[in-house]
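Take this structure, written in structure tokens, and hold onto it; I'll ask about it next.
Partial complex: the chains shown occupy the same locations as in the complete assembly.
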Amino acid sequence: MALKVKCGIVVFPGSNCDHDVYYVLKRVLGQEAVFLWHQETSLQECELVVLPGGFSYGDYLRAGSMAAHSPIMAAVRRHAEAGGRVLGICNGFQMLLEAGLLPGAMRRNRNLRFLSVDVHLRVERNDLVYSSGYRRGDVLCMPIAHAEGNYVDSDEALDELERAGQVVFRYVDADGSVAAAANLNGSKRSIAGVCNGDGNVLGLMPHPERCAEDLLGNGDGLALLAGAVQAGGARVGRLAAAAGG
Amino acid sequence: MTRNGNGYVVRVLVYPRAEVLDPQGRAIEDALGRIGFDGVERIRAGKTFEVSLNAASRAEASEAIERMCRQLLANPIVEDYSVEWLSR
Amino acid sequence: MDAGLAAEHGLTTEEYGGLCDLLGRVPTYTELGIASALYSEHCSYKSSKIHLRRFPTRSRRVVHGPGENAGVVDIGHGWVAAFKMESHNHPSFIEPYQGAATGVGGILRDVFTMGARPIACLDSLRFGDIDGERGARMRHLVDGVVRGIGDYGNCVGIPTVGGETGFHSSYNGNILVNAFALGVCRRERIFTAVASGAGNPILYAGSRTGRDGIHGATMASEAFDSESEAKRPTVQVGDPFTEKVLLEASLEAMRSGVVLGVQDMGAAGLTSSCFEMAARGGAGVDIDLDLVPLREASLTPYEIMLSESQERMVFVTQKGQEQAVASILSRWGLQASTIGRVTDDGRARLTFGGRKVADMPVEPLVDGAPVYDRPAAPPGDLVHRQEDVEPEAPDDPLGALKRLLGTPELGDKAWIYQQYDSTVRSNTIVGPGADAAVLRLKGTPSGLALTSDTNPSYCWLDPRTGGRQAVAEAVRNLATAGAEPVGMTNCLNFGSPENPEIAWQLRECISGMADACRAFDVPVISGNVSLYNETEGEAVRPTPTVAMVGVIDGLMDLGDEAEIHRLLGCGFWRPGDRVLLLGNEGDEFGGSAYQRLLYGVEAGRPPAVDLRAEAALCALLRRARRTGWLSGAHDLAEGGLLVALAECAMAWGLGMRGHTGTSPLSLFSEAQGRALVTLAPARVDDFFATAEEFGVPASDLGEVGGDRLVLGYDGGVVDGAIDDLRAVWAQALPRAVG
């Protein structure tokens, strides 16, 4: 049997997708999974750290803003800087932005409403552990469920992001084309998920953990989580291929 | 401003009414406490709107602002509003 | 203290006299407040109790019937489900966003105080006219209610997996917001709200107490009039974040073994929680109101006892275990305060500022509230109401179909449910948009199916038939998913029971529901009554909302795992499948969508409900599901056959071609006990044989395929592109709410 990867799922007051990620990592993928309390300062030697979805502290200010200051975030930052894997889903992505571990910010959805729907995503690069189970250009279907997923940054910052190949997922239509109508929350450049320069930190708004089992009608998200726990060195390394591709 | 009349800029502040629960304010107070701001006694969290509008007179502008506060910008059942003039 | 003040509190002269007798003296002001809350319709069910007794409440699965915060049924494999439905009608009309939000909060607390983790919500909504100039206020209400439900449930992380939404002018002055929640837990972990063990401490946890919603319970027990504005209490503001941490902390505390009883503070706040908990344990309570955490220092004991501030709970723990509970709460950022102790003398003693402010017997106030058998009489115009109005035959059935699909009533409800997280907790196999929602139950081979149904027009035309129909439709919706009903909850929304016509409606509806429950062997395990839904003498349509839960034992038996979500939905998805219509045909138009929405006619007798035929149909559907024959099933409801076929076609954008021998008018009949099923051609013969065995008529309508809905009928053919139907249907609600 393959070696298990130890996964830590951080629980903030108001996290509500923590158990869903745990279920997929532990029961579906058979990895070792533990919950990490937001007030802890150690990651218990987890190789993968997941910041799950939910409404940390009610998201009463900006989504993810209060959680970004939790004690555990210092450890998450160190882990990320050391090349460790950090995956932020939905509220977790928002926290990574607020903590400055990923570039950009979120505004309220274009229509100012919470959106709970299935969307199509295009895989922009597959040389990250997270996306290694897909092919570039694959069109995935995943649910989104958020009120603040409208990704934004300055034009220069976005140009830089694109140039460095840090856009990992984009909202597209069923045929894989970028289209305003397919970009429901109004994100700049249809951005749904981004990684850091080294590719070890990934944040995305859609929920792979909710579409990782056939029984739920959609297994498109499984490869992402399977990739995240794939064996191999924790360090991913800067990948020049993305820029070229 | 291109229309007839004068341009006014008004700031509207909308806060939860004093007797109504303000979960947002409480949450921010707590968050500030957690990150070490221990001098904070209280936070009220509200909304603000900066409204640029055209009207024949200040009286007319004022009347329009009051109406829009009552009808749209504030919910009188749970919120109080106040108006400040930023121009003229 | 006098009878005048008592009347202001909604107590009758007799009720006040009874209270004085009970106390052996005149009540204090605080006592009067407490008694008026406990005697209110909302808390005491004084006008409905006598009728509610008709419901069957037991079955081999029932663990706790009505009387607890939520009813509990066994769902197999060591698990139980706790569920309940509650109304938040009045508060939502006054402040739609907060009213609806706090409605969700309240029902979630009812479930997790039982020790069950909430895993799903439903919402049943009724609004008035939303069109045109006069609909502006109603559109504001729709927007606020939907946002309120969404923001609350989304934040706490409980998926809203279904519900219903209806529109009728009778709700112009009184909208209905009914929220349902379901939780699950291991059977041995279920909790009840009991205060027991003299000397045991009573802990208060959650938000501080403010002046919110004082008299909420009494207000919910009165009709709206011009004075309602002035009596308006401070609006309750929901704090879903506090709810979420309270939920986690409470479940953790209950698991820790040091908690004996838990009760949330719902209607009538601290009053009902303390009195009801004590009454259930046959105990008393001593409470020091000075120890209750307050938001404003100036609250009086009267206000403290009646406040309906949200997100508050009381725990009774073992003596000396306060600290253990407090430390669990504090880990979640919550404070616990010991506010009193359990006693064994059956009295509630409250002190404030060192003075005794109330000393009352618990049991007689909680269980001894008056019970009324209010005079009931059929409405004077019933005969006129029930006179059939001959429906006009459609010259253009496709046009009529499009007009129906374009009404908010029959249009797509996605605009609403897309604002609700329906997939969090990763259990949702079939979410909103189908007959019944289906969830998997992690760690078991089972699934749960949920539905909510009622047809207020039918109930208005004939409440007994309407009551039967609501239950039958719910059972049918569960059966389309192959689920066996295991329990039901309900929310009975009516006008003033002091009006004999309304009392009659209530009685008749309940009788009809109770008959049907017996016929299907479905126990009623919890519920809620909301009366006085009327404004200036105009009552809402009788609206007995039924929410029902079913179990699918063996999800994997239904078919290929990857196809289950489609199999269980109600759409055409596999070209070549046969489409069969089950059940008796018949022309029934009383209260039909066709007459109401296209001709403005709401008259006649509602479709007859043959409970035997319904039961046979449902048994057949379940059998066919379990044998893995069906690729889909959809019941016929509002709008009749053509609407149901259109819904199946729009679901996955795949059409059908077929034929029926009926008249064009019959395409819109709402004859009950019918459903559509689809299955592979190879299964058709077996299916027909089984249908015959069950005594259910079945006919082959045609074949799934193509991008059009084509249905021949006696004298013509309906032939519409699915894209066109979908365009009308999808835009109906967004356009109306603008």
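Worth a mention:
Letters A, B and C mark the chains as written, and numbering starts fresh at 1 in each.
Methods note: a residue touches a chain if its C-beta (ideal position, glycine included) is under 8 Å from a C-beta of that chain, and two chains touch if they have at least 3 such contacts.
What you see is a predicted model; the values in this text were computed from it and never measured.
This structure file defines a complex whose chain copy numbers, by label, are A x1, B x2, C x1.
As a working rule, only the chains that are shown with their structure count from here on.
Interchain contacts join each chain to each other chain, per the touch definition above.
Averaging C-alpha coordinates per chain places the centre of subunit A 36 Å away from that of subunit B. Those residues of subunit A in touch with two or more other chains are numbered 57-58, 60.
Within subunit B, contacts with two or more other chains are made by residues 23, 27, 30. Contact residues on subunit B toward subunit A in their complex (touch as defined above): 23-24, 27-28, 30-31, 34-35, 45.
Residue ranges on subunit C touching subunit A, taken from their complex, read 147, 150-151, 154-157, 239-242, 244-245, 248, 332-333, 417-429, 440, 442, 555, 561-562, 564-566. On the subunit C side of its complex with subunit B, the touching residues are 94-95, 97-98, 207, 210-212, 232, 234-239, 241-242, 295-296, 309-310, 333.
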